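Of the protein chains in this complex, one is absent; all others appear in place.
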Amino acid sequence: MKHFFKKGSVPFWGFGILSGLGVTLKNFIDSYFKKPDSGGVTTIQYPEEKSADFEAARNFPFLVYDETPEKPRCVACGICERECPVKCIHVVMAKDEAGKPLRKPAVFDIDYELCMNCGNCEEVCPFHSIFMDHDYEIASYDRSSLLRPMSKLLKSNDYFHKVRPVDAGKTDAVIRAAQEKKAAATKQKDSAGGQ
Amino acid sequence: MTLLDEIKKDGEILEINFGPQHPSTHGVFRMRVLLEGETVRELKPVMGYLHRNQEQIAENTTYAGIVGFTDRMDYINALSNNFSYCLTAEKLASIEVPERAAYIRIIMAELARLINHSAAVGFLLNDLGSFFTPLLYALRERERILDVFEAVTGSRMMCNYFRFGGVKRDLDEDSLAAIKTIVRKFPRFLDEFETLLTSNEILCMRCQNVGVLPADLAVNAGITGPTLRASGVNYDIRKIDRYGLYDRFDFKVPLGKKGDVYDRYYIRILEMRESVKILEQALQALPAGDFIHPKTAPLLRNPRNFKPPVGEAYGRTESPKGELGFYLVSDGTPQPWRCHVRAPSLINLSALEAMCLGQKIADIMIILGSIDIVLGETDR
Amino acid sequence: MKYTENNSTIDPSLRDEMTKQNVFVTTLDFIYNWGRRSSIWPMQFGLACCAIEMIAAAAARYDIARFGAELFRASPRQADLMIVAGTVTKKMAPNVVRLFNQMAEPKYVIAMGACAVSGGPFADGYNVLRGIDRFIPVDVYIPGCPPRPEVLLHGLMQLQKKIDSQSIQKAEWYQKGLKREFPIPELGPHGLVPKFNPEVWQPPETDNRAKHYGHVIRIGKKTKAPNLEPAVSAPPSPNPSAGA
Partner (left out) sequence: MPSMINSLKDALEKKFPGIKLRILRDSLLLEDPQDLTRVAQHVKESPAFRLDYLSSVTASDFLDYLETIYHFYSMEKKSGPWVLRVRVPRENARVPSLTPLYQSAELQEREAYDLFGILYEGHPDLRRLFLWEGFEGHPLLKNYEQENADTLEARDVEWLEAHGVKVPETMKKNAAELKASGKRALVEKPTEPRQA
C-alpha cells in the first residue's frame, strides 16, 4: 500500500502531479487522433446523430395492430393492467349495443407520466399486443398530453418490425404457429363432425 | 445543560447545515455540524429527504413487481440489488438457479461493481476539488458498460433483469463480445487511473491519516464492504456465504492497514482489479444451458401465481457498498407480508460522527465521499 | 411561464432577400432570446436516480455543454434553470419551493423524470409528493424513469424553443407588480400543509386511476397475519400473545 511518501515510491516531490498531467496530456492528444472507443472523443452530437439503438431498449409501451387501427391485437383482458407495478394502464372492454362484451378495448390509456419503463406489461401479455417502444422524444409543455389514449398508442405491425426486427419476427412466428394449430384443430373437428 | 447551550454562552462555536441541497453530499443528505473554528465538535446526520416508502409499496406489489423497485434503491448499480432480492426470494421458495444463469448473474454483478467503484472514486475526487476530470474518465468507462446493460437488460440504469431462478433474457453473442472487449480494456483504464491519482501528492496529503476508522469500532458499528476492509477486517460475504457459485472463482480480498480515506480510496482500485479477474474467469468458463430454471420459466409469463409458502427468509450479498440484505416474510399471498432492506449505506453512516470528530470542515466531505453512500438506499 | 407565440414582424421572404446582399436584419427579441437560450445555467440540484442521468448528460458522451448548459451553479442566485431531477418527497418539498423562490427572474423549471412529473412509481406512498407542479409552475415535463440523457437534451431543446418564443414587451418578469413568490408549504401532522397550491395546480376532473384502483395501498387489506409457528407444533407453551 503506497503510503506517506515512502522514499522509494516517488522520485521527487512533484513527480505524482507531473505523471498525472502526463495522463491528461495523453488523453488530450488522443482525442484528436484516436477513434472514439479507444480514447478519442466519444461525444454524440445529439440532434443530428443519435446513439446506437439497441433491440432490447425499452422506453414506453405501445399497442400493435395488424391491418387497421380498428382491429388491435389487444382483447382487453386486463392482465397487463393487474401486473403493472405502478398501475398506469387503464383498460375498459368494449360492449356492443346489446351489452355483449366484444373482445376489443373501448378505452385503453397509458399514463406516460407514471410509467417506469419496467417492461412487465410486455412480458405478461398473452396476446402479444403490447410492446416497449424505442421512441423517446416525448417531452411536453403540459402534463395532460402525457396521458396517451388508445388512438395515440396504436402502431402498425410493420412499425414494430422496423423498430424491433428480431422480436417482431419471433412474435409473428408464434402467432402464425398458433393460428395454424387452431386452423388444424378446427379442420380436424370439422372432419370429425362431418363423419 | 447540553453542548448547544454551553456553546451559545461563549459564542465560540458555529452551527452549520450541510445539505439537503449541497453540491457534494451525493444527493439529499443533511449533516448538522457544530464547528469550533474549523474543527468539528459534533455531527448529527439528518436523513429522510429521499424516503420513498419502498417498504410500504413492496407490501402492496407482487414479488415480481418488487424487482423493478429494487433497481431504484441503490441506483448506481441496480443489478446488485436485483441479485440480493432474487437470492432471498429463491431462498424463501427454495428455487435453484441453473449454472449458466448463475454465471450470467455473476458477470452482471461484477460489471455493476466496476461501475460503482469507478464512480465512487470519481465522486470522491470531485469532493477533493479536482472538479470533474477523474469523474469524466470514470463516466467514459461507465458509458461503455451501460451500453452492454442496455443491449442485454433493456435499460441503462434500471435493469429489472433478474428473475426468480435465473435471468430474463439470455446473453447473446455480440453483447458477450462487447463484455469481453470491456474486460480486456479495463486494466489499461485502471493503470491510467492509478497513474493519475494514486501517487498524486495533493491526494496523499489530503487523504492520509484523515477520518481514521479503527477496526473494533468498524465491527461494532456494523460497517461492511470496502469501508470495513480498509480498516483491515477480512470480511467479504462472497468468500463467507459463498452464494451464487462465487466459490468457483479465485480472487483475493484486498485489505487496508490504517483505515483512513486514502486506504478506502485505494482499496476500491484494488477491488476493481479483483473484479476484472473474476470477470475473465467467468467469461472463459461460461457454460451453455438454459438461462432460467425450467420450473420457474412460466413465472415469466404470469408472475401473479408466484405464491411462496408461509415463512421468512434473510438473504444477503456483497453489494459494492457493503452487505445488502433483504428480509422477506411471506403469508402465502402474491404480496409479501413484510420486506425489509438492510441497507449498507444507512448502517455505514453510524460511524460517520466517530470519524469526523476533530477533523477539519473540508475533510467532512471527503470522509462522507469515501464511505460512498447512495441516498436511494439510505432512505429507502 | 406561459407559452406565448412570438411572430416576428419581419416577413421571411424579405429577410432572405436581404441576406443575399449580406444585409442581416434581426429583431431585438431574437438577439435577447438567443443570448438567454444559448447560455442557460442549470442549478446543481440532483435528488435521486435522475440526477445520475443528469450527470451522465453533463459528462463526455452526451455533452450538455453543446447547449451552453454545462455550468451547474451551486447557488440558486446565479442559476436560471432548475432541473428537478428525482423524487420530491414531502420532507424535501419546502426546500425545493424555497430554492425556486430564491432564483432570479427569468427562471424556468424542467421536471425531469416520472417522479418529478407525477410522483412516478412511488406516487402512492405516504411521503412522496405527487409531482412538483403542485407547488411551482413547470415549463417542460420529461417523462421516463430515468429519462435517457438524450431525452434531457431533447427537453432542453424544447425549453429553448419556448424561450425563443418569448418577446420583451410581453415578458412577464418586466411587468410591474409581478407576484412570483410561491408560498412555502409546511410539514404538518400527516403530510404537507397545504397539500397543493390551487393557483398552480388543480386536480383533474376524471382521475381514472383513483376511481378505478382507489389507492393501491389500501387500509386493512390483509386481515390474517402469517403464523410463523413451526409446522410440526413444538410443545405449545401457553403463550397468550402468540398469533392465532
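Labels A, B and C are assigned to the chains in the order they are written; within every chain, residues are numbered from 1.
Note that in this section contacts are C-beta pairs under 8 Å (C-beta built on N, C-alpha and C of every residue); 3 or more make two chains touch, one makes a residue touch a chain.
The structure displayed is predicted, hence computed values, not measured ones.
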{"item": "Residue, one of B:Ile13, B:Leu34 or B:Val233, that touches the chain absent here", "value": "B:Val233"}
{"item": "Hidden-chain contact residue, picked from the options B:His117, B:Lys258 or B:Arg316", "value": "B:Arg316"}
{"item": "Candidate in contact with the missing chain, chosen from C:Arg37, C:Lys107, C:Arg130 or C:Arg148", "value": "C:Arg130"}
{"item": "Residues in subunit C touching the chain absent from view", "value": "91, 126-127, 129-130, 183, 186-191, 193-199, 202-203, 207, 210-215, 217-220, 222-226, 228-230, 234, 237, 239, 241, 243-244"}
{"item": "Subunit B residues that touch the omitted chain in the full complex", "value": "47-48, 51, 53, 55-56, 217, 219-223, 233, 235, 240-241, 311-312, 314, 316, 323, 325, 327, 329, 337-338, 340, 342, 346-347, 349-351, 379"}
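Assume only the chains that are shown with their structure count from here on.
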{"item": "Rounded Å distance, subunit A centre to subunit C centre (Cα mean)", "value": "24"}
{"item": "Chain centre separation (subunit B, subunit C; CA means) in Å", "value": "27"}
{"item": "Set of subunit B residues in contact with two or more other chains", "value": "61, 68-69, 140, 143, 158"}
{"item": "Two or more partner chains touched - positions in subunit A", "value": "42, 85, 116-117"}
{"item": "Of all residues in subunit B, those that touch subunit C in their complex", "value": "20-21, 23, 27-28, 48-54, 56-57, 59-61, 68-69, 72, 75-76, 135-136, 139-140, 142-143, 146, 156-158, 310-312, 329-333, 337, 375-376"}
{"item": "Residue ranges of subunit C in contact with subunit B within the complex", "value": "44-49, 51-53, 55-56, 59-61, 72, 74, 86-87, 89, 91-92, 95, 99, 115, 121-122, 124-128, 145-146, 148, 216-218, 221-222, 224-228"}
{"item": "Residues of subunit C touching subunit A in the complex", "value": "3, 60-63, 66, 114, 117-121, 123-124, 131, 133, 138-145, 147-148, 150-151, 153-155, 157-158, 162, 204, 208-209, 212-213, 216"}
